[in-house]
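All protein chains of the complex are present and in place, except for one that has been dropped.
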Amino acid sequence: MNLTVEIGRLKLKNPVMSASGTFGYAEEFSDFVDLNKLGAIVVKGISIKPMEGNPPPRICETACGMLNSIGLQNVGLKKFLKEKLPYLNKLKTIIIVNILGNSISDYVKLSKTLEDSGIEAVELNVSCPNVKKGGISFGINDKMLAKLISKVRQSAQKITLITKLSPNVSNIPLFAKVAEDSGSDAISLINTIPALAIDIETWKPKLANITGGLSGPAIKPIALRMVWEAAETVKIPVIGIGGIMNAGDAIEFLLAGATAIQVGTGNFVNPGATIDILEGIEDYLKRKSINDIKGIIGGMNGKCTNNNSDN
Amino acid sequence: MNLTVEIGRLKLKNPVMSASGTFGYAEEFSDFVDLNKLGAIVVKGISIKPMEGNPPPRICETACGMLNSIGLQNVGLKKFLKEKLPYLNKLKTIIIVNILGNSISDYVKLSKTLEDSGIEAVELNVSCPNVKKGGISFGINDKMLAKLISKVRQSAQKITLITKLSPNVSNIPLFAKVAEDSGSDAISLINTIPALAIDIETWKPKLANITGGLSGPAIKPIALRMVWEAAETVKIPVIGIGGIMNAGDAIEFLLAGATAIQVGTGNFVNPGATIDILEGIEDYLKRKSINDIKGIIGGMNGKCTNNNSDN
Amino acid sequence: MSKNFRAKVINNFALNPRTFLLEIEPIEETIAPKPGQFYMIQPDSSYDPLLKRPFSYIRKSNGKIQFLCAIKGKGTRLMMNFHSNKIISMLGPFGNGYPIFKSNHISLLIAGGTGIASILSLSNEVQNKYLIYGARTRDELLLLDKIEELGDRFIVCTNDCSYGKKGMVDELLKDFISSHKDNINSIIIYACGPLPMLKAISKISAENNIKGFASLEENMACGFGACLGCAVKTKQGYQRVCKEGPVFPFKEIIW
Partner (left out) sequence: MSKNFRAKVINNFALNPRTFLLEIEPIEETIAPKPGQFYMIQPDSSYDPLLKRPFSYIRKSNGKIQFLCAIKGKGTRLMMNFHSNKIISMLGPFGNGYPIFKSNHISLLIAGGTGIASILSLSNEVQNKYLIYGARTRDELLLLDKIEELGDRFIVCTNDCSYGKKGMVDELLKDFISSHKDNINSIIIYACGPLPMLKAISKISAENNIKGFASLEENMACGFGACLGCAVKTKQGYQRVCKEGPVFPFKEIIW
């Protein structure tokens, strides 16, 4: 059975990856899964300087989901290269580094340094505020996004460039196209959706940061719609993310047109989720007598009509 | 205990309303609730001509939510006035008519006719595609929205005008402000979020229309964030909608700044939900020794920072 | 008297690995159901699954109501584990059941699979009747004890020939028609089962000019006419399975 998929220059053993921020720096999962079996590992978002993150409480549960406002806590580029990369380099799987910054030059510096350190792929987290543009996030402004990606592409030419789209836009096809046209090798989506929960006894928000990002099964149908819209629009591979808990969920994303998928919140509920999903996909293909994963990618019957007549 | 709230010129007995499309034309709920006890009833969206709606399947369940693609099926303005209004007029509660159209003139005609028929309030469903502008929905284009609301306001000057915002935008405060500045008396949010579910056995979308609108507990944290952002931005009343199943949920929306709330999907799961919620709010106020509902509206501790540093 | 009520589980047991018989007793005063009507049953008190599930009742006696439920997905898997005395939340009875005619005619009841539940609710209420009941295998022919009292007016078949006649109900229907050529005009068909079966029966009925009714299924959010989710295409436009249905005349349905 052929499970391999290509993302840019990367050839993945299989389409199952971990999602950034939910898999630590992989070592945290070595008790639970054979890391070498994964298609790729996306590590927690790295910024140039270490970030200490937001005050607690940082997470809370919601119906079929959770909010987080970790605040992009990370060890910073230097410490990542020195302390985390050696462990990752020993793994026989592709490592994708999720990066974040407050300016274009941050992203350029991060991707260039990572390329020079032998990293094969970066994923741009563009949901962060651009401090120079009044804190508007790169991910919701098509012109800013185009510029960001082009600049990164110019400086880091060999690295596989994945742009992680924000779900917080009206028009996913537009942003998918911008990413493609600006030189992304692939796009991944969705990131968490900004959300709020309030404690009705204390009248305080449940997170110290007030809002947080919603993830988990609750967002799956939204993510799936966006992945489908994106996949119908661009030719570069689309990586599906959002509420994937089991093989059935992953298969939905593949059918919608995703070339690969990432498991986020699912890792918390079941730390063996990635491998369970991989095995579940294999079983499914066997049962359906399909011997290449590509036989299901984009297999959904139905054309994008961009028809908004819900309700 | 004072539960009354004001929305434009309307004085509601209490802040609990039904959401459009989930309460039929009210009569469907007469077996379950004392309709006269509700703060207001918002009826299924009405268009000028009857609409037959989308082919089945029209609904499916998702994690803590559901998708619908009813396709705005409705009896049309004429039949509404003739067959549905007489029953509604007998009720001792405020009736709000949700309206939808494919052009500005549709909305103008609907609101004017309804005003002339003695209807006190309309809610503009602006998630529908504008056929003249290539099918882009009014609700995701601020300029189109401003024009729509101004025109409706000019022609129907007495009616209370509620604009129902689409969640499918990056910047809710912008759209809230547009609604306020263009003459809306209030805003309500959120409508359903476009979403997709796929049957992995048949490879077909679970809805014949492919996509549908996500509603229910799954979307509550997103709705609550948007309601809070809107309430922090505008002075006109904000009506909170999205995943309200019980009194606790309703209170979260009031604390976030909503002056009133609408119950949608909750009515399906528990057809007595609206009254249960009303009673639950009363119990809560008693327990907290608060004798005016206004004592909790906007009570959440926390300022809008528009800080997007989730994750 | 309420259509939104709580009920206590009295009995719940497996009839085969994919089907269980659920008996409940409302703990509030409820409205008496009519043949062909259905109830909405809440599988769990969490929001996952969120919606109640529609089930035809088999019969109501001594205040207890019986359901025959096939295990399909999340909801029915949870319901399968309902233990005795559990309190569950229900809605109903809903829908327009089977129309019962006073005239002197033959009621031909046709059930496929769990469609037998709805057909049995009717069976008790009509007189001059025959019942055709089909399933894939012997193992899937359920509640035979409740039916066999019909004697030779009860015709049963399995696709795999493991019990009764071999074949599908539509073939039995053709046989039935051939052997009742004389009083064909007095036959009224009532059918409940899988869509392909209903479609086939409706076609045969049309060809033979026999009046008939089918009980349809469609995904439901509310069950009582509010969401417009359960539409089926009919000659009068979309109609709601939960309100105008679940029973529709064959000739109204656009298959």
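In this document, chain identifiers A, B and C correspond to the written order of the chains, with residue numbering beginning at 1 in each.
The rule is simple: a contact is a pair of C-beta atoms (placed from the backbone, for glycine too) under 8 Å apart; a residue touches a chain by one contact, two chains touch by 3 or more.
Given the structure is predicted, the values throughout are model-derived calculations rather than measurements.
Chemist: Could you list, sorted by label, every displayed chain in contact with the chain left out?
Modeler: Result for the missing chain's touching partners among shown chains: A, B, C.
Chemist: Write down which of A:P15, A:P167 or A:P217 is the residue touching the left-out chain.
Modeler: Result: among the candidates, A:P217 touches the missing chain.
Chemist: For the chain that's not shown, point to the residue among A:G8, A:G24, A:G248 or A:G295 touching it.
Modeler: Of all options in A:G8, A:G24, A:G248 or A:G295, contact with the hidden chain holds for A:G24.
Chemist: Could you tell me which of C:F20, C:Y47, C:F67 or C:Y133 touches the chain that is not displayed?
Modeler: From the options C:F20, C:Y47, C:F67 or C:Y133, the contact with the absent chain belongs to C:Y47.
Chemist: Which residues does subunit B use to touch the chain missing from this display?
Modeler: Touching the chain left out of view, subunit B contributes residues 63-64, 217.
Chemist: Name, in rising order, the residues on subunit A that touch the hidden chain in the full complex.
Modeler: Residues touching the hidden chain, for subunit A, are 21-24, 28-29, 31-32, 44, 52-53, 55-61, 63-66, 68, 70, 73, 216-217, 245, 265, 267-272.
Chemist: Using the document's contact rule, name the residues of subunit C that touch the chain not shown here.
Modeler: Residues of subunit C in contact with the hidden chain: 44, 46-49, 74.
Assume only the chains that are shown with their structure count from here on.
Chemist: Touching both subunit A and subunit B, which chains are there?
Modeler: Neighbours common to subunit A and subunit B are C.
Chemist: In terms of CA centres, which chain lies closest to the overall middle?
Modeler: If we average C-alpha coordinates per chain, B lands closest to the whole-structure average.
Chemist: Report the chain whose mean Cα position is at the greatest distance from that of subunit B.
Modeler: C
Chemist: Which integer distance in Å separates the CA centroid of subunit A from that of subunit B?
Modeler: Subunit A and subunit B have C-alpha centres separated by 32 Å.
Chemist: Rounded to the nearest whole Å, what is the centre-to-centre distance of subunit B and subunit C, using the mean of the C-alpha atoms as each centre?
Modeler: 37
Chemist: Which residue numbers or ranges of subunit C touch two or more of the other chains?
Modeler: In subunit C, residues 47-48 touch at least two other chains, as defined above.
Chemist: Give me the residue numbers in subunit B that touch at least two other chains, ranges are fine.
Modeler: Residues 21, 63-65, 68, 70, 216-217 of subunit B each touch two or more of the other chains.
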